[in-house]
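The complex is shown incomplete by one protein chain, all other protein chains being positioned as in the whole.
And then chain A:
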Amino acid sequence: MSALVALQGIAKGFGAGEARVQALSDITLSVAAGEVVGLRGPSGSGKSTLLNLVACILEPDEGILRLAGETVWQGRWAKADLRALRRRTIGFIFQFHNLLPFLDATDNVALAMTLNDVPLPEARDRARALLDYLQIGRRAGAMPAKLSGGEAQRVAIARALANRPHIILADEPTAALDSERAQVVMDLLRRVAREQAAAVLVVTHDDKIFGRFDRLVSLRDGRIEGEMRPG
């Protein structure tokens, strides 16, 4: 299977001189289509930094970053419009759902589609179908404040899937959920990876879900410490 996310010798540091922090060094990692990869490690080990590099919201110092078969960074950004790249190829899931509080569930999902120039009526139809697919269709008209944590997270997943992204990035998606809800979310991510041939990269501390990954990569002090296959 082809790697949709591929990092080669990636390094990233913050600050300069005395205050310099080397957040990541020599990271080589790939995630294939249909694969769900977990990223674990102690606090400060560089998990979020790694995710932000893949999301193209941080610029690497060294190495090569390839997304969906294209070189995105090698010495410099290969594309000018990173936001366009993000909205077409990457779906995001956050620890807190980050839904827009002033839009109902349907429109939160539809918004992501309209950003890709899908006409609003069509976007709403597709959003409702997506919410049905994630078994949250009956809450389609609810405002985020009225949704439970698990419901909101599923709406957020629907938004991440809105543009059928090749890559799904999730930062602590289950941290705010109980273990039952966390399992539901992991089931969903696995199903999406399989059915949509997407590469899924999940940062997590949550040992209850460690068993649900195809691969689990451990980071320590900005380096890959090891990798295991729970399955």
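In the analysis below, a contact is a pair of C-beta atoms (placed from the backbone, for glycine too) under 8 Å apart; a residue touches a chain by one contact, two chains touch by 3 or more; residues count from 1.
One rule holds in what follows: contacts and distances are computed from a predicted model.
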| item | value |
| --- | --- |
| Hidden subunit of the complex - UniProt protein name among "ABC transporter permease", "Alpha-ketoacid dehydrogenase subunit beta", "NAD(P)H-dependent oxidoreductase subunit E" or "cytochrome-c oxidase" | "ABC transporter permease" |
| Option touching the unshown chain, where A:V21, A:A84, A:A129 or A:M228 are the choices | A:A84 |
| Residue touching the undisplayed chain, where the options are A:Q8, A:S30, A:Q95 or A:S218 | A:Q95 |
| For chain A, residues in touch with the removed chain | 48, 51-52, 55, 57-58, 83-88, 92, 94-96, 98, 100-103, 107, 110-112, 114-116, 120, 143, 159, 171-172 |
